[in-house]
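Taking it in order: structure first as structure tokens, then the write-up.
Complex shown without one protein chain; remaining protein chains in place.
Our next item is chain A:
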């Protein structure tokens, strides 16, 4: 009960917090800022009252054009005010795309002209003008009403005083109650006005939902590309470290063992056997490491491109591969890497599961797309969901906005088709 009373009390006191006074100050300033655009609109009407339709149109559209022209400046002023007084940041919309495609002869006048044309074409300009001419003044009107409420409160207070002096206390009581209601209502109006004002500003001056989403998409695309590139760079670094360090040491070890095996011919039989075993082991390890490291990042891919790199992959495949690569120009390194790993993963899958006699790999350019197709004549029935590398392939393609198609009816053939945009 007490708690309910306290919260009701807090609710009743809301209009009399410090915030209400800050809001009042804001409304005053904001109203002042609303004056110039409104002033421009009524200026002509003050000095000249148009009597005919054409002059009415001139008196409406000429000021409107001026407001539209000034709308970036007016908007910037608004944005600064909201930030300084309320700490509210209205995000700047992205720069206008140039629909006129830029002037052919970039003289000063043409440049200004095409900038204006862009501005008139953009719905953003009209949203801003709507804010400056209609929405904001409407919100301010509520603020003005609060001033009226205060004034009314004063009037009713003095009237109540008069009635009290004349002794008619009942009437004085009623007048006083009206005064109290008005005094209480005024700060509520102020706060409502400010809330409206801010909401309209965010809706009409900030980027539209569409622009926000477009911005978000471009941010995400950028950060995803950065992630993919970072992963690539990391693979490259690991490859380089293994190549410069471990691999050279292993070659050296295997070579020394080989030298010992070749020169130490007078060793006891079991020592020779141990040496031979160590030598073979070292060579096997070397071959294993070589395959692993090449799988991390093939230098030849960077150096000579897809065709050169894929012949290495195809040659190492245990299932015979027919390889046709028709990519006359280099595409983005990230896309090359995706295509390369798609083929190498697909061939590894075929070797593991397909029981195929032959696989066919085609890589070709189709306009802006790099297309990769891997087919085998195996048993088919592969299931993308069953922990095969297929999901990984689809994800790899998706990481560069590529498409991935897969078909594997029971009895075969299994086909994987990937389409990658060449430039990211």
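The working rule: a contact is a pair of C-beta atoms (placed from the backbone, for glycine too) under 8 Å apart; a residue touches a chain by one contact, two chains touch by 3 or more; residues count from 1.
Methods note: contacts and distances are computed from a predicted model.
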*Protein name (UniProt record) of the chain left out of view, among "Response regulator transcription factor", "(2Fe-2S)-binding protein", "Osmoprotectant transport system permease protein" or "Nitrile hydratase subunit alpha"*: "Response regulator transcription factor"
*Out of A:201, A:254 or A:356, which touches the unshown chain?*
A:254
*Return the single residue from A:294, A:353, A:371 or A:396 that touches the missing chain.*
A:294
*Selected from A:312, A:333 or A:403 as touching the chain missing from the view*: A:312
_Residue of A:286, A:351 or A:369 in touch with the missing chain, whole complex considered_ = A:286
*When the complex is taken as a whole, what residues of chain A touch the one chain not shown?*
240, 243-244, 247-249, 251-252, 254-259, 261-263, 279, 282-283, 286-287, 290, 293-294, 298-300, 302-304, 307-309, 311-312, 314-316, 321-323
